[in-house]
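My questions all concern the structure below.
A single protein chain has been omitted; all remaining protein chains appear in their positions.
Letters are used for the chains, namely A and B, taken in the order the chains are written, and counting of residues starts over at 1 for each.
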Amino acid sequence: MSHVTPAPGNSRPWKARLLSHEMLLLYVLLAEWLFFYFAGTTTNRRGVVVGFGTWDRQFDILRHSCEIGLLALALTPVIITAGIDLSVGSLLGLSAILFGQLWHDAGLPIPLAIAFTLVLGALAGGLNALLITTLRLPPLIVTLGTYSLFRGLAEAITRGSVTYTDFPESFLFFGQERWLGLPTQAWIFFAVAAAVWLLMHRTTFGRSFRAIGLAPEGARYAGLPVGRRVALVYVLAGLIAALAAIIYTARLGQAKADAGTGYELFAITAVVLGGTSIFGGTGSVHGTLLGVAAIAVLKNGLACLPVVMRMNAAEEMSGLLTGALLLLALTAGVLPKMLSKLRPRRHAPAV
Amino acid sequence: MKNSLLRLCAAGAVLLASLATAVAADSKLVVAMLPKSKGNAYFISCKAGADKAAKELGVQLLFDGPTDSNAAKQNEIVENWITLGVDVIAVAAENKEGISTALRKAQKQGINVITYDADALPDARAFFVNQATPEGIGQSLMDEAARLTGGEGEFAMIVGSLTAANQREWQKHVEARLKEKYPKMKLVVVRPCDDLKDKAQSEATAMLSANSNLKLIMAICSPGVPGTAEAVKQAGKAGKVKVMGLGLPNENRRYVKEGVTDSVILWNTGDLGYLTVYAGAALAKGELKKGAKTVKAGSLGTFQIAGDNILLGKPFIFNKGNIDQFDF
Partner (left out) sequence: MSRYFRELSVVGALAALLLGLAIFAPAFFSPQPLLSLVTREAPTLVVACGMALVIISRQIDISVGSQFSVCSVCAGLLAARGWPLALVLPASITMGALLGAINGALVAGLRLPSIVVTLATMVTLRQGLNLVRQGEFVNMPDAIQWFGLPQATGQLVLVALSVALLIALALAMRHLAAGRFVYAVGTDAEASRLAGIRPQLVTFLVFVFIGALTGLAAMMNIVQSPQVQPLSGAGLELKVIAAVVVGGVAISGGRGNLWGAFAGLLLLACVSPALTHLHIEAYWEKAIQGAIILLAVVADGLRSRKAGN
């Protein structure tokens, strides 16, 4: 599925490459983008070009995608090892609160508060890792528990009402300004994306994650430290979720217990849309990035379409179409396989 | 199969493109209105008034917001409107500080910004269409609760969620008023209902069995009032335990008429939307300037301005006697 894994014995490698999941998604993304570029750009009353086809809009899309993009990056290795982490959105909320507390209540300088928050995020991810690896518990249930626990702690600590604001300008710079032409947080996002890509596609770690996802027992017999590798993946997810919390706080200028509610579902959607199998073993970081982009462009583009604007239904339409796109991507990947499998099996002798 | 997927996408794109160009933007003034949460009946009734005003003024109204109360999404929508180059942005802020960064950016681009329902920071908008201050709402709620109970006894509260900014603020002012004026009353329990009517019903049922001396339940989110009323009715305590809160006449009509709910407090939300669009359009046309003392709003007449607050007037108290005069 992923085009970085070589396909030995394939008679038409170039065609296989052009029709890989990631390439198809790229075509969809380009089609989306071109369509919205033409249909979502207009000239307003004052003669100014407005809408989708402006640089401002493109930068906004990038800015708004960073947090969910980071969570999707965090989830890619998790899902490739056949795991899942439902707690990342809640952990984003908890980390935002802890960051606010460290800075405002404990009086730490911002860089130190960021460092501590990242450590705490990694520790929270470590809790998931501990339960999943040492007790061999199913990740879905462990993280369902921590999903409740982390959000609950964030609410309990702040009693729901404490909101941390008035962050210094120098901190808000990370979320609201531009640096070298791009939104500041985009650079952080790109750096993390590059790091995760290198980890997944250019190191033995990445290969071991795939092996674990495909066959954990086999990986164990092959001498891989399965427990430690899986633990690493969840700790990394916690760390990245905490980083997303910092960026979220800088973008909005506030830290509150409801930060990141529901983000885990968007992130999982993006990862799966990007071609990572929920059963583990296959998937790619660039696929995830394309998935994030496809959803972000769809959501933002719809909001620029005059017809959708008149219906006042951008939110609902984008939700609806994202769900439909996900189903389409799933069925499109599976149908040909199904059809070709059905035929020989019908004539196969009984075992 | 993959080819047909592509073809399908292409066909869809062409279809949508033809739709989009058929209704290309015209040269009307564009007023964009942001509610806290779109599916909330409160804001739906605001929109009805706003639609009416937009029709009278011949402006195009955009009405979009998060489907749940979500501060981050509000910012994203405002930033989208900035790049769409709308003329007026009218915002009900979920979070003061959070939204203000986006609103300042809009002002820098020459877009007229006003707030309604819940204010942003004063430097991020020109005017605030003030339906009632959080303090005023808290006081009205507490005063009405005291009136219904004769100023003494235990009462309970149902709030929308533990994190919604406006809910927290109203609760704070209710508690402040309680402390200041009604020493014989006691707030015994506060529970969230997640803006779900069903959950409010369950919570109120538990409250009633846990507190036998309960005199009144106050629900300060609109799905909470009918949910609470149903619970009190089913517990057979209608009349013995009073029900009141912030809500819409239409959602509460049956319980008010049955005598389960005693009073529902709300300003005229339709008028709020109507006035907001008129004020926004006047601002964009240069008819409304800083320091103005009044603003005209079509069939509703003239409204007073205090400082930079356009005053809608006092909240209504709906009860058995007057609820049939209102339909929103």
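Operating definition for what follows: a contact is a pair of C-beta atoms (placed from the backbone, for glycine too) under 8 Å apart; a residue touches a chain by one contact, two chains touch by 3 or more.
Every value quoted in this text rests on a predicted model; they were computed, and no experiment measured them.
Engineer: Among B:E152, B:E180, B:D198 or B:E287, single out the residue that touches the unshown chain.
Structural biologist: Reading the full complex, the residue touching the unseen chain is B:D198.
Engineer: Can you tell me which of A:A39, A:V196, A:I268 or A:V285 touches the chain that was removed from the display?
Structural biologist: That would be A:I268, which touches the missing chain.
Engineer: Hey, which of A:W103, A:F150 or A:Y248 is the one touching the hidden chain?
Structural biologist: A:F150
Engineer: Which chain B residues would touch the chain omitted from the figure, given the whole complex?
Structural biologist: 38-41, 44, 67, 162, 188-192, 194-198, 201-203, 205-210, 212, 223, 226-227, 230-231, 234-236, 250-251, 254
Engineer: In terms of residues, what is the contact footprint of the unshown chain on chain A?
Structural biologist: 84, 131, 134-138, 140-142, 144-153, 155-156, 159-160, 265, 268-269, 272, 277-279, 313, 315-317, 319-320, 322-324, 326-327, 330-331, 334-335, 338, 351
Methods note: only the chains that are shown with their structure count from here on.
Engineer: How many angstrom lie between the CA centroids of chain A and chain B, rounded to a whole number?
Structural biologist: 33
Engineer: Can you check the complex and tell me which residues of chain B touch chain A?
Structural biologist: 1-2, 5-6, 9-10, 13, 16-17, 19-25, 27-30, 38, 62-68, 70-73, 75-77, 79-80, 82-87, 95, 97-98, 100-101, 161-163, 165, 168, 172, 192
Engineer: For chain A, which residues count as touching chain B in their complex?
Structural biologist: Chain A residues touching chain B: 19, 24, 27-28, 31-32, 35, 38-40, 42-46, 48, 50-52, 54, 56-57, 60, 63-64, 155, 159-161, 163, 165-166, 172, 176, 248, 251-254, 256-259, 261-262, 300, 303-307, 309-310, 312-316, 319, 328, 332, 335-336, 339.
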